[in-house]
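Only a single protein chain was left out; the remaining protein chains are all shown in position.
Here the chain labels run A and B in written order, and each chain numbers its own residues starting at 1.
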Amino acid sequence: MINPRNPLWRYPSLGVLMVAFFAFLYVPIIVLIVLSFNQNQTATIWTTFSFDWYKNVLENPNILRAAQNSLIVALVATVVSTVFATMAAVGMAGKAFKAQNAFNGLVGLPLLVPEIVTAVASLLFFLAIGLELGLTTVIIAHVVFCIPFAYLPIRARLEGLDPKLLEAASDLYARPWQAFARVTLPLLLPGIVSGAMLAFITSMDDFVITFFVAGAGATTLPVYIFGMIRTGISPEVNAISTLLFAASLVIVMLSFFISQKK
Amino acid sequence: MTALANAIVIDNIGMVFGAGLGAVRALDGVSLEIGSNEFFTLLGPSGCGKTTLLRLIAGFEQPSTGSISLYGQRLEGLMPFERPVNTVFQSYALFPHMSVAQNIAFGLEMQRKPRLEVQKIVADMLELVQLTGFEARKPAQLSGGQQQRVALARALANRPKVLLLDESLSALDAKLRKEMQLELKRLQLETGITFVFVTHDQEEALTMSDRIAVMKNGKLEQIGTPTEIYDFPRSRYVADFIGETNFLTGIAEANGLRLPDSQWLEVTHSRPPGSSVDVAVRPERAQIARDTNGLNAVVREVVYVGTDTVVYLEIAKEVFRVRMQNHGGAAKMVSVGDQIKLVIPPNAVRILEAES
Partner (left out) sequence: MKRSSLVGRYALISPAAILIFVFMLLPMLLMALMSWLEAGQFGGVKWGSYTPEAYLKFLFDRDLSDHLVFNTDYLSIFSRSFQLAGITTFLTLLTAFPVAFYIALQTPKHRTWLMLLITIPFWTNLLVRTYAWILLLRNGGLIDSSLHSLGVLNTPINAMYTPIAVQIGLVYAFLPFMVLPIYTSLEKLDWRLLEAAYDLYANRWQTMRRIVIPLAAPGMVAGCILVFVPALGTFFIPELLGGAKTLMIGNLIQQQFGVSRNWPFGAALSFALLAVVLMFMLIYALRFRGKGSLTQ
C-alpha cells in the first residue's frame, strides 16, 4: 500500500487538473438541475425558484405515457436479461469447454458493435420477418443489449468465488442443487443485483436503438425528450432531464453501496 | 499392521491429470493402510501428490486406477456428499455469508438432523474448539486461528469417520501454529476420530503424528512412526527431508567404509565389498574431540544458535555439521581453522538405500 502523502508520489499540478476535470464533468449537469427549478420561460436566466416545470411534466399525458413505456420496457428487459445472464454465468463457470469462447464473443457483441449499427440491423431484421414495430420489438432489442450488462458483474462475482467453497459444501453433504441454493446463489446475489441495476439503467437510458425500432406507438422517455429538444429548448426538458438524472443517480448509488457491502 | 482395524485402505492408486503429452502423473501405485483412531500424516514437498491423495479420499477427484475403501466399504463412484469423511481446507473455505454457528450447522442441516440436535452439537463444537460466544460472528470478523478452529468444528460436527486436513496450519504464524498443533492432537485424542493430515512441514509431522508417510513424485518413500522416520530414514531423500543430516559416501569393506580421503569409518553393514555406500549421520549424534581416535577434520565455521552451537567441519571435501548443546561451554572448545577429531559412534551411522 502506498501513502499518498509521501512526496514521492506527488506529481505537480495533478490536483489542479482534477478540479478542472470534475468541474467540466459536473458543471453542465448542475446548470441543468438549477435551471429546472427556474421560473423563467427563457430557460437560461435565473429568476425565482419554482416547481412549475415539474408540475407541467407530471401533468403532460404524453410524457407520462412515454415514462410508462420506458418503465415497462426496462422492467421486462431487466428481469429477462438478468435471469438469462445469471444462468449463462453459472453455465460458464468451472472447467473450460469448447463453446466458452464462442459465447464470450457472442456476449461481447452488443457492447462492441456501434449502437447505430445494431439499430439499423435490428430495424431491417424486424421488418424482414414481418414483426410490427412497437413495444415488443423494443423489448426484444433491449433484452439483447442488456444481457452483457447484467452478465459481466455476475460473471466477475462468480470468478471471485472460491471454488473450494463448493467443495466444502459438497464435503458437508450438500447435493449440487443445495450447494447452489445455499452457497453459490447467496454469494452471487450482490453481482446479480448490480447486474440487474446496470441492465435497468442501460435500458432506461437507451435512445439510439429504441429510436429505430420503436415505431409510432412505443415512444420511450429518451425518444420523447429527443423530440422535445429538436423542437426547441423548453424548461420542461430541464425538469424531465433532471428527473432522469436523479433516477440514474439513485440506482448508481444503490449499486455502489451494495457492492461496498460485499 | 497391528491388530487395529483399518480405517482406510488405499490400494494401488494411480492418478493422471490431463492426457497425451501434457499428462501429469500425480500418483503412481500408492498403497497404504491407515488405522482406526490414528493420526496419520502425508508428508512431502509441494507437487509430491499428497494433496491429490487427500482429495481422492474426500471424493473431489476420482482415481485413474486403484481403489480406496473406508472401513471395508469401497468409495468408487461416491460423491463427496455421500462419503462419511470431512475436510478442513487449507484456506478453511468458510462460507463468508454465514455466521460461525451457521457454518458449523451446515453439514448437519444437509443431513437433515433435527433442529434441537443441531443446536446442541453446534454448542458442543464451539466449546470443543473454545469459541463459545462467537456463534454470531462472520468468518471475516475472526482471526486466522479462530477461522481455523471454526473450520475444524464445522468438519468435526458431523462426527466423520475420517477427518482430512489439507495443510490446515500453513496459513498461521509460527507461534499460533505450535499452539494449534497441540490443540489438534488433543482434539484427535478426545474425539477418537482418524485424522489424515497433509503437510510439507516435517517438524509439524513429527510433533503430531502417530505415523508418517513420506511421499516423493507421486510415490510412497517411507512409512513409519516419527521415531522410525527420523532415526532410521531409508533413503537419502527421507533423511534429507526430515531434520538436518550429514551425508558421507564410501566404498564398502568389512566392518566399515573407506571414505574418498582414505579415512576409515567404522560401521556394521551387509553390502558387498567394493560397492559405493551412502550413509547419513544426524548432526547431534556426532561429537568433536581432540586427542582421541576419530576422523581428521578441519573446523570451517562455528555458528551459535542459542541452545546449540553448530560446527561446520570439512571432511573428505564434504561439509559435515556437528550440533552441540551449549551447556558446559562446549561452544568455546573450537574455533575456525582448528584441526580436530570427529567422533561418529557406529550406531549413529545409517546405511541408506542405493538411489534408484
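Definition applied: contacts are C-beta pairs under 8 Å (C-beta built on N, C-alpha and C of every residue); 3 or more make two chains touch, one makes a residue touch a chain.
Quick caveat: nothing in here was measured; it's all calculated off a predicted structure.
S.K.: Over the full complex, note down every shown chain the hidden chain is touching.
M.R.: So, spelled out: the chain left out of view touches A.
S.K.: If the missing chain were put back, which residues of chain A would it touch?
M.R.: Those residues of chain A that touch the unshown chain are 2, 4, 8-9, 11, 14-15, 17-18, 21-22, 24-29, 31-32, 35, 42-45, 84-85, 87-88, 90-92, 94-95, 97, 99, 102-103, 106-118, 120-125, 127-128, 140-141, 143-144, 147-148, 151-152, 156, 198, 201, 204-205, 207-208, 212, 222, 225-226, 229-230, 233, 237-238, 241, 244-245, 248-249, 251-253, 256, 260.
Just so we're on the same page, only the chains that are shown with their structure count from here on.
S.K.: Using the touch definition up top, name the residues of chain A that touch chain B in the complex.
M.R.: The contact residues of chain A facing chain B are 162, 164-165, 167-175, 178, 182-183, 186-187.
S.K.: Write out the stretch or stretches of chain B touching chain A in their complex.
M.R.: Touch residues, chain B against chain A: 58-60, 79-81, 85-87, 89, 91, 93-97, 106-107, 110-111, 154-155, 158.
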